[in-house]
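Then we have chain A:
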Amino acid sequence: MGSDPIELDKVKGEIQVLVARRADGPALTSGAQAIREQFPDLEVSIRPDQWLEMAVTPDRLLPVAQVLRDQLGYTYLLSLTGVDWQEKGLQVVYHLQNLDKGLFLVLTVALPAQDPHIPSVTHLWPTANWQEREAWDLVGIYFDGHPDLRRILMKEGWPGHPLRKDYRDTRPLRERLPKTERR
Partner candidate 1 sequence: MALDTHSERRTETLEIPGSDLPRTEEMMVNMGPQHPSTHGVLRAVLTLDGERIVDVDSDVGYLHRCFEKICEQQNYPQIIPYTDRTDYLAGMTNELALVLTVEKAIGLEVPRRAQYIRTIMAELQRIHSHLIWFGTFALDMGATTPFLYSFRERETISDFFEEITGARMMYNYMRYGGVRNDITSEWVKKVQAFLKRFPENLQEYDDLFTGNPIVHARTQGIGKISAEQAIAYGASGPVLRATGVPYDIRRADPYLVYDELQFDIATASEGDVWARYQVRMQEMRQSVRMLEQLLAGVPEGEIMGKAPRIIKVPAGHYYGHVDSPRGEVGCYLVSTGERTPYRLHWRSPCFVHLQLLPLMAKGHLMADMVAIIGSIDIVMGEVDR
Partner candidate 2 sequence: MLVDWVASLYQSVQATFVAHGWPLWVLAVLTAVLKVAGVLVWILLNVLFLIWLERKISGHVQNRPGPVYTGRFGLLQTLADALKVLLKEDVIPAGADRWVFVLAPLVAFVPSVMIWVVIPFSRGVQAQDLNIGILYVAALASFTVPSLLMAGWSSDNKWSLMGALRSAAQLISYEVPLILAELGVVVLAGSLRLSDIIAAQQRSVWFLFLQPVGFVVYFIAALAESNRTPFDLPEAESELVAGFNTEYSGFRWSIFFLTEYANLLGMASLAATLFLGGWSGPFLPPFVWFVIKTYFFVFLAMWIRWTLPRIRVDQLMDLGWKFLLPVALVNLVVTGVFVVL
């Protein structure tokens, strides 16, 4: 294994982006160390599946994300989504990748259950645009500063956010076979 770069002889043109294999062992530790140096007060852990993990508060998201992208090379946002933890509030999860070093990072942001607001990262990773819209649409998280925060999968004016745990679909059901009384 190790983090040797992928063979580039097939690549034509003047491409600068190298994609490294997933880092493990010392490379992973130094990756975690690099983040700790930037943010001594934040806790960075190494998960058993070789992902780095860190949690930030919503007000610190933007500065942290800026440094992560510009100085630590997390240029690739894999996935962005929200989770509803009911009374414990909501959570936004960012999955980031450093293509050059092969580092994978999961960044979680906890939000209050009432009126959840979080700054948008669309200007850092444009791919967050639709993914934030989806998180707003399905989980109901407000992304402040998003250029175009409207529903994307559900139709406009849909009541509620379907992936909230307390969401109840009120539409009539098509008749089904009756459930057995035993259950």
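The candidates came about this way: all candidates are chains of the complex that A comes from, given by their letters.
For this structure, a couple of remarks:
The rule we apply is simple: contacts are C-beta pairs under 8 Å (C-beta built on N, C-alpha and C of every residue); 3 or more make two chains touch, one makes a residue touch a chain; residues count from 1.
From a predicted model like this one, the values you see are computed outputs, not experimental measurements.
With chain A as reference and 1 or 2 as options, the touching candidate in the complex turns out to be 1. Of all residues in chain A, only 6-8, 10-13, 15-22, 49, 51, 75-79, 81, 83-84, 93, 95, 99, 102, 104, 106, 122-123, 125-127, 129-131, 134, 138, 147-148, 151-155, 162-163 touch candidate 1 in the complex they form.
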